[in-house]
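With one protein chain withheld, the remaining protein chains of the complex are depicted in position.
Up next is chain A:
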Amino acid sequence: MALRGRMVTDSLGKVRRLGKRLERGGEGEIFALQDRQDVIVKWYYPEVLKKRGDELHRKVEAMRELRDAQMTRDVCWPLIRVFDDQHRWIGFAMYRAQGVKMGFLAHALLYQRYFPGLDRSRVVGYLIRFIEIVQQLHRAGVCIGDYNLNNVFCMPSTQQVTLIDCDSYQLRVGGTFYPCPVGSPDMTPKEHQGVAFRNIVRTSQSEAFSLAIVLFKCLMLGRHPYDIVGGDDPVRNLRRGNFAYGEGGRDVPEGAWYDLWRELPEGIRDMFVTTFTSGANVPRHRATLPQWHAALTEYRQQLESGECSRRLIGPGSSKKSQVLHAR
């Protein structure tokens, strides 16, 4: 069991005392540093280090080679090697992300508690910033692979976005390929379903599909694009390209969801429809990151000029849609 007050050393042999344990993840634990509030340490579990410590160490070293000043501000990138008291590599130090998980923003019942006064303009602002960070990673040859709203932090008071848990990212450094060995089927495009995550080569088109799910979930306050009334689970619907929204909106879940959808500009709705229907099968049909960025930037202008409503429709606010979309 990890205890407070454990000591680690950096690559120069400087001893640091760990503070509070902040998280217990699937592969390791995150600790605060006692004398640096802005720095945290990821300490892999002994069994993980035993099984694939060398592989992790090589990948983290490759990531450290890639870092640049901009990236380390927007992404909690591995910065400093960390060793235990036996001088064995056990993880890395990185800057600590500020803010609230995007999962709380993309939730009809929780967003007001975590993001007081949230409106569409702010949601769109976070999403634009998120796309910019992903584009920045793509330019460095890095793919996120495992898209998860809990790995994106948003500052409620500003438009700042920071990505965490980046040691799983896919990258290519000096001719060596490092896969993203994790993921979730609910966020993975059809062409990669059923394949072990570590054997997948993520592409700009697969990234665009997963990113579109993140955008949809935020703009739709938590709804997954493949939640369908009377249908199968989201993964089966995803494999079939069964997207309920679009013309007629048949099989859209009851409630305010269709109203939320209808509030989006037509151009953005079209991009979702194409990405989640024909784009489910044909990767080149998917909207690209620059297209999303342009569309959302235009939408933000429309929101700020008053051309589009900034108000987020809350749950239970639409009786009308319940009648319209009852089967």
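The working rule: a residue touches a chain if its C-beta (ideal position, glycine included) is under 8 Å from a C-beta of that chain, and two chains touch if they have at least 3 such contacts; residues count from 1.
Here, contacts and distances are computed from a predicted model.
Only one of "cytochrome-c oxidase", "Glycosyl transferase family 2", "ABC transporter permease" or "(2Fe-2S)-binding protein" fits the UniProt record of the hidden chain, and that name is "Glycosyl transferase family 2". Summary of contacts with the chain left out: across A:187, A:268, A:295 or A:312, the touching residue is A:187. The chain not shown here is touched by just one of A:11, A:150, A:176 or A:281, and that residue is A:150.
Contact with the omitted chain, checked across A:28, A:255 or A:279, is made by A:255. For the chain left out of this panel, the touching residue among A:42, A:57, A:129 or A:223 is A:223.
As for the chain not pictured, it touches chain A at residues 24, 26, 103-104, 107-110, 113, 147-150, 184-187, 220-224, 227-235, 244, 251-256, 315-316, 322.
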